[in-house]
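Quick one: structure below, then a few questions.
Every protein chain except one is present and positioned as in the full complex.
Entry: chain A
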């Protein structure tokens, strides 16, 4: 069966799964963000416990033909810890909301990780040499008696087992009253933006004690609050352009050259709504949970509760493509509102060539759409299908009437198994899918 992702018969196969098999998932182990770096060699995950785990792709070698570019643990560290805001009697969660990699400029790797309030720049560097033959201390570190030293020697650098160290280089704090939902590194590689529910700030990577507020939608009277910022991203090539999405299903594109405060948008993207179909749920399900520019910078993609939309930046009045993720949920909105699932924030991502897009759903299903062939596929991240290089079988949800043999009915879907975070390798057909506390890596067969 033909798959998705570049036209020809690509077929997705299981590659690896990381994480414990426990039935009882500790809240701290729930993965909250997944991100490949620019080369795709590194894959970072953040979790609710404030921890970051970075995987590195093994070089394919003739000695180990079976590894085929597997991802193994490279570094792990505690990025954020729980804090307490004494003034408001509120706990600040250590959950990592987003990780964004900086483009690599030297041997070290840098990433930004953020929780609700504080953004941190982490440096991940390798150490594979150490100095031996110190004058003032022994090999085990004890200080030598200075009077016993009779000769001087130059320490020599000797190889050692690779050690990967993570250290926080900058801490960008105290700039957000509300909860940070997005960070995005600018194409100038010097600045980045951070967005919370009501404000967006622009930072310089070197400067931690101040940031510029560039968007502020807080009303003078909070009773008049009607919408919040849900996501924001910098344009991939134009360092003066960024977009932000709202809980009302709109996207605003702003140009930082126009004014210091970008409260007035340059472009306003909204799909007209059919007023006769408006219901209590309309606004909630139109809330955009993620916005991502295409690599080309010509398009952007938005995810709302039931669909993914591709917008041409040159056309504001409607999206150019709309893909239904799980339309069968429209007749379940009442119960999804009651169990809060209607507020789940799904992310979406492009493949490297912008020809395909991917997003998650419930029951550990995730969906891929090929923009050229208009074919779509539903796959499942499950341990049952986790033999090495096992091909993934397409899944189908039965919406009513007779259920065919391999189909699953809407009422049998497990709404606790949500795939909110997915990532696509920037150059190859390799994807990372976070299923609660497990990270699945799939590759296409030809790769």
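The rule is short, and it goes like this: contacts are C-beta pairs under 8 Å (C-beta built on N, C-alpha and C of every residue); 3 or more make two chains touch, one makes a residue touch a chain; residues count from 1.
The rule we apply is simple: contacts and distances are computed from a predicted model.
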| item | value |
| --- | --- |
| Protein name as given in UniProt for the chain not displayed, "Auxin-responsive protein", "Septin", "cAMP-regulated phosphoprotein 19a isoform X2" or "Trafficking protein particle complex subunit" | "cAMP-regulated phosphoprotein 19a isoform X2" |
| Residue of A:124, A:241 or A:333 in touch with the missing chain, whole complex considered | A:333 |
| Contacting the left-out chain in the complete assembly, out of A:73, A:163, A:320 or A:390 | A:73 |
| Residue, one of A:282, A:373 or A:386, that touches the chain absent here | A:282 |
| Full-complex contact with the absent chain, from A:227, A:270 or A:312 | A:227 |
| For chain A, residues in touch with the removed chain | 18-20, 26, 28-29, 31, 45, 47, 49-51, 53, 73, 76, 78, 81-82, 89-93, 116, 178-179, 197-198, 222-228, 247-248, 277, 279-284, 287, 330-334, 337-338, 437, 439 |
